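Note that one protein chain is taken out, while the other chains of the complex remain in position.
We call the chains A, B and C, going by the order they appear; numbering starts again at 1 in every chain.
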Amino acid sequence: MNADFITPLDAFTIIDLILMLMLLIVGLAIVRLNDIFAIVMLAGVYSLVSALWFVSLDAVDVAFTEAAVGAGISTVLMLGAMLLSSRTALPAKPVRKWASFFIVLATGAALMYAVTDMPSFGDPLSAPNAYVGLEYLKRSLPDTEIPNVVSSVLASYRGYDTLGETSVILTAGLGVMLILGMGGKINGQLKKKAIDYDNADAQAHHTVLRVVSKMMIPLIVLYGFYVQFHGDFGPGGGFQAGVIIASAVILYALIFGVDAAKAAVPPLVVRIGAALGVLIYGGTGIAGLILGSNYLDYNVLDPHSAPHGQELGIMSIEIGVLITVCSVMLVIFYGFTSRQPDITDKDW
Amino acid sequence: MSTVLEILHIARFGLAGVFLLGGGFFVLAGAIGVLRLPDFYTRLHAAGVTDTMGSTLILLGLMLIAGFTLLSVKLALVGLFLFLTSPTATHAVANAAHKAKLKPLLGTYRQTRKGDNEGGSQ
Amino acid sequence: MGAAKIAIAVSLLITMGVLWLALSGHFHDPLLLGFGLFSAAFCVFLAWRLHILDAETSPYHHIISLLVYLPWLMGEIIKTNIIVVRTVLSPDMILTPRLVRVKHLPRTDLARTIFANSITLTPGTVSIDMDADEIIVHALLKEMVNPADFANMAARSARAAGENPITTDEGKAS
Partner (left out) sequence: MIFATTLMLMGAMTLMLARLLRGPELYDRVLAVNSFGTKTVLFLCVFSFLIGRPDGVDIALLYALMNFIGTIAILKFFRYRALDVALSRMPSRNTRKKAGAKS
């Protein structure tokens, strides 16, 4: 009866095909629709299905990231962006439509042509599997004593790349700050929505939402920390955990208002956090320099045991990533929500 | 002794299979309901079938396969969180529709196989 | 007041710690246990910081009454599920949707939430709106809006939330 665990290979092919078909349908629907609301929802479904597909491809870490971002934050941010634009997309001009169609068609054909030269899935002789990739897989466990290879590659062997990615996230946050403001006090001309908080309607309703959300917030935060600290053993790490913890604050802001969230997690703290995370990451690298080795070389962090040094270094930079990602998500959220145009009934 | 264990083993996996397929049935029935039922409010009920019976049976079936492990605890947590969040989300959707004055279909509604409907006879 | 808050903080801390152990599965690694303690403490800190450190955020001291309630709820769910599935899959579908108002709610918001979510969890009935003294319920079939059933469920959810089973209206002012 243990045959449940062993399944014929084509079972996975069938599942993959159905998932990709769903992706195709959702993608086509997104292209066809003009209602941005529906598109936001379809984008949510697209994210759900692609997470499933990543799991099916054994890329659990990627699936985890997709899940963390797609479950809450991306919808919220897309809605925030939508508020600043309009509710329906303008139909494209026919000439442009056809022009872009041909460009897409040509690109697609070129890609399909390239596919024929690609190594087959899981080919041991293909470039990513044979040279440096194979080396990482061989050396990861003795070097770092961390079971999850993704973590050691991402944080140690490819430490420079990850530092770059973290800086990109910080830059994204800075960009939002520059365009949409710091998320502090609301600018003069953008007047506050007149919702009467002490109005009986606002008080009595949404009891269910309030109670359940309050219960969920600590659970989500704890799960975020679990993901953070178990990145060495399974899928997860600073990127995912940062998004999850930011989601808890965003949930709070959705229920109790952004002002309440800003009172508890001030924009200033968030702005400092965004930079602090990168500072911790870079500081870990400098610690390596001071101890007489290369930048981001963790072996020297513990003079007695190189693997332990690796563990320390990875932990430290993951905390940096967590702080930056979490803060930048909130910077973006505060940035989008502090600019709320008044929408009249006619425009809606 | 070993035969008893073997029978228990088979019974466990057999039961797991029954639970899994039963759960799949309820999930499918709920989905068919969401597609078939005439208006938004009635569709909520069909979606509830998936959220409750479907998820419980499937998770129970998987827990039977996993046995007394940490994985079972995680599956139980999945079920618990679904029980917390899914009715809340359903309530939120229903509430929003109600507040937006979306009229529910009331009275008696009959849908025959051919698809000709008669409804709203209060 | 202060003591009640500390009790709630402790119960939240313990629950989060237990949850950490259940998720982590590393019971002997002192580093991970330390991280667990830190994480649980951070959750409590954040709850305090967000002003949500109260009995609604952490209803875990009612865990026993909640666990007693759950099997009964499961029974109800199974019963109504079968009815709804039979209705939905029958080729000649006859629906009698109703919108009813359920009065006599439990007093605390926690118990009301349990009540409203229990109504939604049993297929065939969905709680649509809740205000100070009633819940508006949409039902798929007219058999499902029996007031006695709702009263029974309300009393049970009140007990699950650790409320005394008093059905008078004295606490309605909140």
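In this section, a contact is a pair of C-beta atoms (placed from the backbone, for glycine too) under 8 Å apart; a residue touches a chain by one contact, two chains touch by 3 or more.
Keep in mind that what you see is a predicted model, and the values were worked out from it rather than measured.
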{"item": "Sole residue of A:A29, A:A172, A:V269 or A:V300 that reaches the chain not shown, by the stated touch rule", "value": "A:A29"}
{"item": "Touch with the omitted chain, as defined above, among A:Y223, A:F239, A:Y281 or A:Y298", "value": "A:Y223"}
{"item": "Missing-partner contacts on chain A, residue numbers", "value": "4-5, 7, 11-12, 14-15, 18-19, 22, 25-26, 29, 37-38, 40-42, 44-45, 48-49, 51-52, 55-56, 58, 60, 63-64, 67-68, 71-72, 74-76, 79-80, 82-83, 193, 195, 197-198, 202-203, 205-207, 209-210, 213-214, 216, 219-220, 223, 227, 234-236, 244, 247, 250-251, 253-260, 336-338, 340, 343, 348"}
{"item": "Interface with the undisplayed chain - residues on chain B", "value": "16-17, 20-21, 23-25, 27-28, 30-32, 34-35, 40, 43-44, 47, 50-51, 54-55, 58-59, 61-62, 65-66, 71, 74-75, 77-78, 81-82, 85-86, 88-90, 92-93, 95-97, 99-100, 102"}
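The definition used in the following text is that only the chains that are shown with their structure count from here on.
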{"item": "Distance from the mean Cα position of chain C to that of chain B, given in whole angstrom", "value": "18"}
{"item": "Between chain C and chain A, distance of the C-alpha-averaged centres to the nearest whole Å", "value": "31"}
{"item": "Contacts with two or more other chains, residues of chain B listed in rising order", "value": "84, 88, 91, 95"}
{"item": "Where chain A touches two or more other chains at once, by residue number", "value": "205, 208, 212, 215, 219"}
{"item": "Complex contact set, residues of chain B against chain C", "value": "26, 29-30, 32-33, 36-39, 41-42, 44-46, 48-49, 51-53, 56, 70, 73-74, 77, 83-84, 87-88, 90-91, 94-95, 97-99, 104-113"}
{"item": "Contact footprint of chain B on chain C as seen in their complex", "value": "19, 22-23, 25, 74, 77-78, 81, 84-85, 88-89, 91-99, 116-118, 120-129, 136, 138, 140"}
{"item": "Chain A contact footprint on chain C (complex, rising order)", "value": "12, 16, 19-20, 23-24, 26, 32, 35-36, 38-40, 42-44, 46-47, 49-52, 54, 56-59, 109-110, 112-113, 116-117, 127, 129-132"}
